[in-house]
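One protein chain is absent from this view; the other protein chains keep their places.
Moving on to chain A:
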Amino acid sequence: MSEVQETQPQRPGMTWLNAHRRIQIFAYILVTPVVLLILGLVAYPFLFAIYVAFTDRVIGSVGNWIGFANFQYLFQTATFSSAIWNTITIVVVTDVFKLLIGLGLALLVNQNIPGRGLLRSLLILPWAMPAFVAFLTWRVLYQPIGGGLNLILTQTGIYPHVIDWLGQRQTAMPSVILASIWRGFPFWFISILAALQSIPKDLYEAARVDGANAWERFWMVTFPGIKQVVIITTLLSSIWTANAFEHVWLLTQGGPSDATMVFPVLAYFGMQTQRIGEAAAVSVAMLPVLAILVIVATSLMQKDED
């Protein structure tokens, strides 16, 4: 058998197309449809949006290349500056509170307390509720006349005057943030709870044996165990919150004035006026901020793995 193989002349190209390469080519063929799909559905719209941001495109016309004119125009407007600060404020403040609430509740229901299962289910409800319903409900609660919050305050005598929660600059942003925290904390809660449950109990027992108090056990055992999850959750939550549209739109539409104006709402207003070049520029202007978030989070995760 071996003699036969030795006497057979090798065809040209057979050396290159060995078994290893054939497997490689087959693998490429298998992943090609997925790559094409991703290129078509993700990469193309993404790159096209960046291109449009540099044009004066309006609805119904292809537009012309105008360089950074859209960005120059945006940076001149006070509303754009407000959108930057408002977006940062909402992301940072809601993330901090969602972390504290999510972590606290996760630690609570990770204990062996009565009704733990029911409590876990109830805590996930805000996240399970459609955003549209959730924020319209909050809008009703915030109504100056007949709204739940004012009724509580006035009926209990805590504050006798009607507060225009969404209509004043001082209270509009905190109101939006409160509703966003309420809707978003369950994601943090469930993620951290899952991480807590993956920490081996032995570690806690060993820490107790070593005489660690509750804070030391949290800092030395619990926190390292959930750190990765917190980083990923922070990253995802920040991106989602920065891109979120419905919480601001349904509550204040970016007002009063531009007190709660954020990037997605500003982009939407751009679309409403049919200047999609400008609208795309608003979205593209967010990219550096989001890119920094991604890079920081990724590097932290990498560092932890190393």
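General remarks:
FYI, contacts are C-beta pairs under 8 Å (C-beta built on N, C-alpha and C of every residue); 3 or more make two chains touch, one makes a residue touch a chain; residues count from 1.
Criterion: contacts and distances are computed from a predicted model.
Comparing "Lactate utilization protein", "FAD-dependent oxidoreductase", "Extracellular solute-binding protein" or "Sulfate adenylyltransferase subunit 2" against the UniProt entry of the hidden chain yields the protein name "Extracellular solute-binding protein". Touching the missing chain, out of A:A172, A:A195 or A:V229, is residue A:A172. For the chain missing from the display, the contacting residue among A:L119, A:M271 or A:L290 is A:M271, taking the whole complex into account. Between the chain not shown and the residues A:V162, A:V230 or A:M301, the one that touches is A:V162.
Screening A:I145, A:I158 or A:A214 for touch with the missing chain picks out A:I145.
Contact with the undisplayed chain is limited, among A:T55, A:T87, A:S191 or A:T252, to A:T252. On the side of chain A, the interface with the absent chain consists of residues 56, 58-61, 73, 76-79, 143-146, 162, 164, 166-169, 172, 251-257, 259, 269, 271-276, using the contact rule stated above.
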